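Left out: one protein chain. Kept in place: all the others.
A, B and C are the chain letters, set down in written order, and residue numbers restart from 1 in every chain.
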Amino acid sequence: MPMGDGYVLDGHKWFTSNGSIADFLIVMAVTDPDAHRYQRASMFLVDADADGVEIVRDVATMEHPADSFAKYGNHAEIRYHDVRVPREALLGAEGAGFLIAQQRLYPGRIHHCMRWLGVSRRAFDMLCEYALLREAHGSKLADKQTIQNWIADSVAEIQGCRLMTLHAAGLIDAGDEARVEISALKFSAAKVLHDVIDRAVQTHGALGISGDSPLSQMYLAARFARI
Amino acid sequence: MPMGDGYVLDGHKWFTSNGSIADFLIVMAVTDPDAHRYQRASMFLVDADADGVEIVRDVATMEHPADSFAKYGNHAEIRYHDVRVPREALLGAEGAGFLIAQQRLYPGRIHHCMRWLGVSRRAFDMLCEYALLREAHGSKLADKQTIQNWIADSVAEIQGCRLMTLHAAGLIDAGDEARVEISALKFSAAKVLHDVIDRAVQTHGALGISGDSPLSQMYLAARFARI
Amino acid sequence: MPMGDGYVLDGHKWFTSNGSIADFLIVMAVTDPDAHRYQRASMFLVDADADGVEIVRDVATMEHPADSFAKYGNHAEIRYHDVRVPREALLGAEGAGFLIAQQRLYPGRIHHCMRWLGVSRRAFDMLCEYALLREAHGSKLADKQTIQNWIADSVAEIQGCRLMTLHAAGLIDAGDEARVEISALKFSAAKVLHDVIDRAVQTHGALGISGDSPLSQMYLAARFARI
Partner (left out) sequence: MPMGDGYVLDGHKWFTSNGSIADFLIVMAVTDPDAHRYQRASMFLVDADADGVEIVRDVATMEHPADSFAKYGNHAEIRYHDVRVPREALLGAEGAGFLIAQQRLYPGRIHHCMRWLGVSRRAFDMLCEYALLREAHGSKLADKQTIQNWIADSVAEIQGCRLMTLHAAGLIDAGDEARVEISALKFSAAKVLHDVIDRAVQTHGALGISGDSPLSQMYLAARFARI
């Protein structure tokens, strides 16, 4: 809320990434509730130790359980109690919060897909290597038709996503926003990520869900990707 | 079987496309049972009215039911009883049957995918048009989330296949056989073809399975594509 | 529309089962457009040769293509032009059309599921028999893991549907309408029907989509079931 020469921020936020170890926080707050929905919010830079900022706790997730925050980073629950910030704390113009977020999120989406493709590919390689190594019921896993079907499906799905990513990136380079292409890519790539990792986990059996293999951590991250 | 200056062909073949209306038949027959499996068979040109060629019947299929042969063409069951052909009836070298078939089938596979993409795209367009036209339970089909999910899935799947087709075609143009790429593409494209048509049929309801819409014939052809 | 001592029926209907060979037609028509939506319509018995009844044509469907009407029955398109029927033509009370339809459709739904289970079971038996008979690439189809997976999935799905059918039928016998149970059963059974037949078709290859096997006709009927 605008007040005097600055703003007063009030609110309650879950899942602020790295919020509990940050020096400053980026806060998106409604500055004009009556404006068009795309112009209602603004972004602010807030010192993490400003008066009224309460880091309530780190929220545990599947991927980052409560005991692992030191290792992996965290998602903070934060309350803002009448936090006063000066006019200069504004990021961009007042009311530009939504726009700034979209500008960052759109390219961000394709970057997610690129990383997911890398993880999918690594899970696929692990699937193939283990299938050639491991025997069950008298033959290698790689000789079982179920595993062969999984490999064929994974090859096709990863290839489709890879080409969609390159195509969308090409459009962006050419000055297009590629909104439809990136939207189609995003949910496809998140599904491929999950499916390929899931097959790799199943191929590895108990090893696949153990902390001895990176697949278990990949599987948790893949669930997050589909949200 | 080689005999004297020519060959004697014996056998029984189902699903010879257009066999009952053809002037000549292309027969693939084992000429050397002891050769490597890729060099066992040869191809022959055989006159459809040669002695010993018996066109048993046209085999009805889902796509081309018995009563529609005149309209759509057919798949013949043919018996070959001691059919004598001269040496010149050989297509290519003796033992080259498998090789010739592969040379034709590999590019043939990508042509199938290209046509399937066109059909998938037409079914998708029909889905979208009908969803904008038709109301049910007080709103347009296009406003139902189920239909919107189908549209999003179809866009992503068609796009993935389209790019895989262009990519494989580019490899072929560059002199590569693109075997892995075409294999991955073929079963993906056949699945997309079925899934998109199936959603379009469901969107159209009873109209979609009636002869009043091309979708019903597309659906049958799509089942054939997945064999 | 009520008129004098009777009613005048006007309308256009597609997919009247066996309409073109029937002696009388059952017509559902709005008799009070301002009533509650469940009391708007009434049912009438109408002579097929009454003045104003025009049997436009038989509508071809996937399952019953245009050339097969004599064999399989048909779905007629019918126009009603100012067809006058006496008060006695009413089936039940005025405004009871929806109720009568529901009374017939609810038990009808479970009968559909019972027949579908029988068809699913037959397709499953054909799958198993053919898998034991047919060899490909040096071993029986029954020895391929893909086929074994299909058999296991089919067993579980048919068993689940069979028990859901018995359970719902038991509730009905005990006086319950079992609406939730029958709704859940209906879409599950239609999906199982399609999936089991689809696997049986795939196992049979080209034979499965030919008129030489009942599977092709089952496949078409299964698409109809999912509408």
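Throughout what follows, contacts are C-beta pairs under 8 Å (C-beta built on N, C-alpha and C of every residue); 3 or more make two chains touch, one makes a residue touch a chain.
Since we're looking at a predicted model, the values are computed, not measured.
Novice: Hey, which of A:Y80, A:F124, A:W150 or A:Y219 is the one touching the hidden chain?
Specialist: Answer from the full complex: A:Y219 touches the omitted chain.
Novice: Which of these touches the unseen chain: C:A35, C:V180 or C:I227?
Specialist: C:V180
Novice: Considering the entire assembly, which residues of subunit B contact the chain that has been omitted?
Specialist: So the residues of subunit B touching the unseen chain are 144-146, 149.
Novice: Since one chain isn't shown, list which residues of subunit C touch it in the complete complex.
Specialist: Within subunit C, the residues that touch the unshown chain are 152, 155-157, 159-161, 163-164, 167, 180-181, 183-185, 187-188.
Novice: List the residues of subunit A that touch the chain left out of this view.
Specialist: Output for subunit A: 14-15, 59-63, 65-68, 75, 201-202, 205-212, 216, 219-220, 223-224, 226-227.
The working rule: only the chains that are shown with their structure count from here on.
Novice: Where is the C-beta contact count highest, in terms of which two chains?
Specialist: B-C
Novice: If you average the CA atoms of subunit A and of subunit B, how far apart do the two points sit, in angstrom?
Specialist: Centre-to-centre distance between subunit A and subunit B: 42 Å.
Novice: Please tell me the distance, in whole Å, between the geometric centres of subunit B and subunit C computed from their C-alpha atoms.
Specialist: A distance of 30 Å separates the two centres.
Novice: Two or more other chains in contact with one residue: find those residues in subunit A.
Specialist: Within subunit A, no residue contacts more than one other chain.
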